[in-house]
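Every protein chain but one is kept in place in this view of the complex.
And then subunit A:
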Amino acid sequence: MSTHIVSVYDEDLKYLTRRISEMGGLAEQMVAESVRALVNADLALAQKVISDDTILDEAERQIGEKAIVTIAKRQPMAADLREIMGSIRIAADLERVGDLGKNTAKRVIAVSSASLPRQLARGLEHLAELALMQLKEVLDVYASRSPEKANSIRERDNEIDAIYTSLFRELLTYMMEDPRNITPCTHLLFCAKNIERIGDHATNIAETIYYMATGAQPVGERPKDDTANTVGAIGN
């Protein structure tokens, strides 16, 4: 796309893009570290994730402020306006991703005292790998602004949902086997939910990018395979 007649306007937009990419990188790192801290019972790493969250929060605030000032100053139209509104939304999603990583990190202490079956940790790791891959790809799509790729990410969120549901069942089984598992497994349940939510935020971001690129909302319902909310109900 050609540049603006007023070149500082381009600088304003570039600032937003750059800060979003930075936020994305940090959010990714926080999620990866929080899961690693959980699996390895690494309290120091968990602590680092918790303190990193303030950086992410601050970045979101700065992006919001820049966006407001740019709207006031430049009265953006069409693709520029969508770009700026999209930045605000994506920054909010990434900030939430950071919060979810932080929440997982906070549970490390509670879970680390119990010995976890290796298999369960692997299940969580696998879930996290998928969520992180979604996040990484959606950040790549943010850089390329390809509406087709944004759509394909959106279609894939149900993989994460399916694994989350099976993990949910597994955790229930452990709790039924031995009531002493209930405390750590409940924490793990929350961790799994946190990671599953990251997939949802990646999907949100994909939808925002699609809108930024095309000016239209993606068509059709989001694919869902999250049946954990009915696990244990009669007939299931």
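In the analysis below, a residue touches a chain if its C-beta (ideal position, glycine included) is under 8 Å from a C-beta of that chain, and two chains touch if they have at least 3 such contacts; residues count from 1.
Quick note on the criterion: contacts and distances are computed from a predicted model.
Chosen from "Beta-hydroxyacyl-ACP dehydratase", "Amino acid/amide ABC transporter membrane protein 1 (HAAT family)", "Carboxymuconolactone decarboxylase family protein" or "Phosphate transport system ATP-binding protein", the protein name that UniProt gives for the omitted chain reads "Phosphate transport system ATP-binding protein".
Only one of the listed residues, A:44, A:72 or A:219, touches the absent chain: A:219.
When the missing chain is restored to the complex, the residue among A:4, A:136 or A:156 that touches it is A:4. Contact with the undisplayed chain is limited, among A:45, A:79, A:110 or A:162, to A:79.
Counting the whole complex, the residues of subunit A in touch with the unshown chain are 1-6, 9, 74-82, 214-217, 219.
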